[in-house]
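Every protein chain except one is present and positioned as in the full complex.
Order as written gives the chain letters A, B and C; numbering starts at 1 within each chain.
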Amino acid sequence: MAGSSIGTIFKLSTFGESHGPAIGGIIEGVPANVLLNVDEVQYELDRRKPGQSAIVTQRKESDSIQLLSGVFEGKTTGAPIGFVIKNEDQKSKDYNHIKNSYRPSHADFTYDKKYGNRDYRGGGRSSARETASWVVAGAIAKQVLNNLGIDIVAYVDQVGGVKLIGEIDYNEIDNNPVRCPNVAVAREMETLIKEIKKSGDTVGGSVKCEINHLPPGLGEPVFNKLHAELGRAMLSINAVKGFEYGSGFDAIEMRGSEHNDIFNPDGSTQTNHSGGIQGGISNGMPVTMRIAFKPVATILKEQDSINDKGDLIKLAGKGRHDPCVVPRAVPVVEAMAAITVLDFYLRNKSTQL
Amino acid sequence: MAGSSIGTIFKLSTFGESHGPAIGGIIEGVPANVLLNVDEVQYELDRRKPGQSAIVTQRKESDSIQLLSGVFEGKTTGAPIGFVIKNEDQKSKDYNHIKNSYRPSHADFTYDKKYGNRDYRGGGRSSARETASWVVAGAIAKQVLNNLGIDIVAYVDQVGGVKLIGEIDYNEIDNNPVRCPNVAVAREMETLIKEIKKSGDTVGGSVKCEINHLPPGLGEPVFNKLHAELGRAMLSINAVKGFEYGSGFDAIEMRGSEHNDIFNPDGSTQTNHSGGIQGGISNGMPVTMRIAFKPVATILKEQDSINDKGDLIKLAGKGRHDPCVVPRAVPVVEAMAAITVLDFYLRNKSTQL
Amino acid sequence: MAGSSIGTIFKLSTFGESHGPAIGGIIEGVPANVLLNVDEVQYELDRRKPGQSAIVTQRKESDSIQLLSGVFEGKTTGAPIGFVIKNEDQKSKDYNHIKNSYRPSHADFTYDKKYGNRDYRGGGRSSARETASWVVAGAIAKQVLNNLGIDIVAYVDQVGGVKLIGEIDYNEIDNNPVRCPNVAVAREMETLIKEIKKSGDTVGGSVKCEINHLPPGLGEPVFNKLHAELGRAMLSINAVKGFEYGSGFDAIEMRGSEHNDIFNPDGSTQTNHSGGIQGGISNGMPVTMRIAFKPVATILKEQDSINDKGDLIKLAGKGRHDPCVVPRAVPVVEAMAAITVLDFYLRNKSTQL
Partner (left out) sequence: MAGSSIGTIFKLSTFGESHGPAIGGIIEGVPANVLLNVDEVQYELDRRKPGQSAIVTQRKESDSIQLLSGVFEGKTTGAPIGFVIKNEDQKSKDYNHIKNSYRPSHADFTYDKKYGNRDYRGGGRSSARETASWVVAGAIAKQVLNNLGIDIVAYVDQVGGVKLIGEIDYNEIDNNPVRCPNVAVAREMETLIKEIKKSGDTVGGSVKCEINHLPPGLGEPVFNKLHAELGRAMLSINAVKGFEYGSGFDAIEMRGSEHNDIFNPDGSTQTNHSGGIQGGISNGMPVTMRIAFKPVATILKEQDSINDKGDLIKLAGKGRHDPCVVPRAVPVVEAMAAITVLDFYLRNKSTQL
């Protein structure tokens, strides 16, 4: 109800603010007897963490995962996995200057209106620090999915006006700080982000995600369609403004005769405008989607704004923020895909006796 | 769990296939003592129903709403509202030719894989007939929202390559069969749809939706953000391939300094790239979104396909289908917006004591 | 949220008041491809319906089930099963005398306080007529469970001071109007009920229920224990005042050394004080429980009461009511047990990969 949970059988519930003692969560519905590699969980957290390269925020957080339950002698027990990640670099004084100010396009104003109070130290629950907990659940989901032969990959396909063109080499994704699967384009994107950063500004971007080897039959009809739940999951990520799957917005200008995916005798299709999903249910083809991110709202340039009395004020970001969110969003997108897909896999087990 | 419900407090659960005796549903959480105008519910159903103009399917369905509970002496009682809509034009023999065939880009293949059976008479639960029940719940939600001063409007803003440009006159929306708020553009779209229809093909389109006078504070942080739930609701509509709100996919190429919405002293903003939502919570500005629809999969042109044994076959649509889905999708989009927003309004009542 | 649903995967949602056009519901999560015998569903409804014997209410309701969806060519499809039961004998004028009165120990007062309105025609949602919809879902659940070798039986074990003693012959349960598995005791109970009825009064009773051949492992730890959900289900039945399982309230006076169920080598136990459940999870022994029903609140004797202005008034029941609720409660108890157990069976399918 209060918005802190995602999933039905495989389910993550989270708590925590960026400037409290810790963030964390509870993961329910992890199938019993799965060998769990905690190092792989930490590896995913490291892909998301601040300070990993020159083009991301320079905050210092080790983001060390601490598992508190649900794993015994190296294996999941079927009990909920509780975990915490301590907040280490909570320079709360960085935020004193905005104690009574509403930052433009942040959640300061809306949280204040909703709750009648505001944790002004870094946005409270609206901070993207929250996504670290999602990465933990996603990393665990990925391990279960990998056991089932399902894999998930995401990458940056646009930063500002720079689009991914040319060859895609999945092995390059984690070899460059942008997480773009084409070395030349990655360099171009990196250059753009550095320029933007120098100018005290920020820029948008987009991330593509593919889910491969998903068996047909996952997703529920009507209100829990596979793509609708993936959309909701992705739209939950901070700064996301749009979601499309398969042909997406390009479908608007297409004809049915060109959009329809003609079957091969084995049930696969010659094209994949459906993005691996028909009627909300996976068809065995790769699930493909694209997620649009806005430019980060915190900029170092001075801006007009108001305080909580409605007085006009001037504001400039003082913290250490990302000039472009997509490089660090890649593991978050993968995590949300993994959480969603594993849940549907488990839900599907009761469709037939 | 099984995907037949949407909402938490205000909640719709549905049942029914297009070729069974009836479709229908249960609406829970309607606040007590609301004067309910059943004619307005029927009016919304009529906006969605087949046969309303020359550019939509010519199936004959009166789509008469029958309320079975929850209303007493003209007012809601707080009890669940049960309703049915009889299926009248169930020409099931229209579907005998596809009994063992998988139509391209339909849900035939995926339902068969998921359930081990298939209601081949019109797609079963995957039929867009289902959306009639959504319109019932949406029409009831709209009445409650109107009492609160909140209104919702949707319209077609693109059909194939024809985009809505020029002036917008909301009063024109229901004056033309396309439901486009500009007379000249509407005529162009209508012409295109007729050509497409004549050629035995179908075409995509998009719908815009605005929610006005929403109070600030609606939406829940983290996993039930207002825009994420709106996205999920819209992505549930048959044929939808993409969702964006506010600046949407255009945000990818924007700078933070240009994207940020600067506040006016009264808390409104000078621009509305946020689409009325910051941190997942409404800020009092209009909520704006755009939904992309693919071309309808059923085309009259012959196509290659397979049957359930994997044999290659030829198929051509024989039923009476929509050449373009967006005109009839407009009331469905409004319904999904109303259902989602009323639920958040009711959820928000327990945020503070 | 609004209280109209039970279950998670196998889930019943209901609507309807006793004096509206119909009651009904939606059953989600019925596994696909189960051969469904509609006559057996009707048989269970007939066991619950009014007018079946001289010791129950003489209202006339045929209680005919009408299935609207989810079944195709005799088998479940996996889609939700919508159904309605028409209300036929709605003598609403029977209730005009209580339009402004609060009947003692009915829900008139509490519904009025909660909703600010009241459907005075027979109690609205608080009417036990609602349980007919539960019997439909229960009858469908029973068929699925029977396929799995699980069976459920309930019977009356006390009416007023008359307790079930002596031999139990399950075959006798439906051979007498009380549904007591001992012919002699049944006759005694029947005599008591007839006396009570003649005196214009009502009397309480209790029902026992056994679930046999349940595999070990059903139930979820902590907050969804098997017995806790069975308790909630039984306490939902109109007029129920108490629930116990296994040793129940007798356990208060027992010692651990006498209460503990000692294992046999095959994992069964020598005694069954646990009532087939340990730590909230089935252990393979019969699940046993007992449910206490109060005397029906509607009596023909005149009583003091108040109206909605707080004036003292005199009231006497005029309708056709049950002198004792337990004979008709037996199929309802079985239904609630079946709904609960099938849900846990399906939930358990995702515990391990």
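Note that a contact is a pair of C-beta atoms (placed from the backbone, for glycine too) under 8 Å apart; a residue touches a chain by one contact, two chains touch by 3 or more.
In this text the structure is predicted, and so the values were computed from the model without any measurement.
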Candidates C:N100, C:T191, C:N212 or C:T351 - the one touching the absent chain: C:T351
Options A:P50, A:P104, A:G124 or A:G138, residue touching the unrepresented chain: A:G124
Which of B:S64, B:N96 or B:N147 contacts the chain that the document leaves out: B:N147
Residue numbers in chain B that touch the chain omitted from display: 1, 9, 29, 31-34, 78-79, 144, 147-148, 221, 346-347, 349-353
Chain A residues that touch the omitted chain in the full complex: 1-2, 4-5, 8-9, 11, 13-17, 20-26, 28-29, 32-33, 66, 68-70, 72, 75, 77-82, 84, 114-117, 119, 124-125
For chain C, residues in touch with the removed chain: 1-6, 8, 14, 102, 104-107, 109-111, 113-116, 123, 125-126, 130, 158, 160-161, 196, 201-206, 216-225, 227-229, 231-233, 235-236, 241-249, 251-257, 259-267, 269, 273-275, 277-284, 292-299, 301, 303-306, 310-312, 347-348, 351-352
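Just so it is clear, only the chains that are shown with their structure count from here on.
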Centroid spacing, where centroids are CA-atom means, of chain A and chain C in whole angstrom: 46
Gap in Å, rounded to a whole number, between the CA centres of chain C and chain B: 39
Chain A residues counted as touching two or more neighbouring chains: 1, 221, 347, 351-352
